[in-house]
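Right, I'll just put the structure down here and ask away after.
What you see is the complex with one protein chain gone and the rest in place.
Here is chain A:
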Amino acid sequence: MPDTPDIADRRDAVCVIGAGASGLAAIKNLREHGFEVDCYERETSVGGAWNWRHDRSPVYAGTHLISSRPLTEFPDFPMPDTWPDYPDHRQVLSYLERYSRHFDLERDVWFGTQVVSVVPVGDGRWDVTTQSTGGGSSRVQRYAGVVVANGHNWAPLKPKIPGDFSGQLIHSAKFKDPAQLRKRKVLVIGGGNTGCDIAVEAAQQASTVWHSTRRGYWYAPKYVLGRPADQVNDRMLKLGLPLRLRQWLYRRALGLTTGDLTRYGVPEPDHRPYESHPIVNSQLPYYLGHGRITPVPDVTSLDGSFAVLADGRRIEPELVITATGYRPRFEFLAPELLDIGEDGRPDLHLHAFARQHPTLAVVGLVQADFGLFPLAHWQSVAVARWLRLRVTDPERATAVQQKESTRPLASWSRRRVVPTPRHWFEVDHTDYLRAVEGLLREMEPRP
């Protein structure tokens, strides 16, 4: 028999879904704008993706940041300045735990509680149904706003490769420990950061490593000119160097270090630098050069103990890891609420604000050439300020909404990227932050 719980009205309180980096930033910034907050987290602790004790964490033992520390920390809560340029996942988790404790955020988090449905009930209000993670009875509460911060790196995107495979086939989400690779013949599929990290890990552990990518990429080193590469890039942005010049410099910098990787059999990139989500990996070219990683083209089918490659070659791995990424999932929301199309992509203003529902927002649903935490921070400041403005000055809120609807998409959404599905929410951090700042200025509290 289904539960028919009473609906508890939480009045002006806002519901936050998820206590990863984005959810924690949302709690903090909503509170600073005077909101009461209830946050629901299906796991038993904070940290989301960075908490590798969580079943769905995509993080593996060797994970280090790819964005350097100053470009990754929250803008109002720095990481310790004694930490390395690229902290590892344990440090990142301890940072999020400290952020949470410092601002006493856990006070408002209901752990082990999953949000199973979010339904609009008119007047901008929402009925949120939650259930304890182990099952059990559900509960419905009514909120004045909902901020979705459920992350987009936990639902594996598994490729459909025809044929049967008699060896072991896993998605990278199930790769945790280098011991899984030890002394085995390993095929890694996917040229994102995960695929490249695992290929490098395998180069140190496995007996044979094949790395299959369906296109060529620009593998950025972690350091150039004696500094973390993203800091050098931002210096160029600060100086206002045009994209074409930065692309030229990028090619020059690679030319002076790793050189042309096609000599190892890696395909030529089919796009210019900065036209795909950055892959930051200094060690991949190194192990290519040492013959520890054999680049191979796309896998077209699996056949018993063999993987068949696009060039007709057959290889015989014992373990195949598909590092083909993740996809966003919002199973608790009807797709039309976020204007989710056939392709499964939400269509949100600034990748954050639901177009038809002014009290529904998503935080953390962006990919950038930058750390996610600062972006999630400013998104949640904008969401909090927006929800506040709706209460204090509805007329001005309407005016802001009208003005925002004229903000050109091209000013914040990156257009020039390889047209593959995963790039739909790629943004350029400077353009994006400028757009968010524009919105914040329109909502500036009046003295």
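One rule holds in what follows: a contact is a pair of C-beta atoms (placed from the backbone, for glycine too) under 8 Å apart; a residue touches a chain by one contact, two chains touch by 3 or more; residues count from 1.
Following the convention adopted for this analysis, contacts and distances are computed from a predicted model.
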Name the chain not shown, per its UniProt record: "Phosphate transport system permease protein", "Alpha/beta fold hydrolase", "phosphoenolpyruvate--glycerone phosphotransferase" or "NADH dehydrogenase"?
"Alpha/beta fold hydrolase"
Given A:Tyr40, A:Phe103, A:Tyr217 or A:Tyr274, the correct residue touching the omitted chain is A:Phe103
From the list A:Ser94, A:Gln231, A:Ser282 or A:Ser301, pick the residue that touches the absent chain.
A:Gln231
Spell out, residue by residue, where the missing chain touches chain A.
28, 32, 69-71, 75-78, 80-82, 98, 101-104, 227, 231-232, 234-235, 237-238, 378, 430, 433-434, 436-437, 440
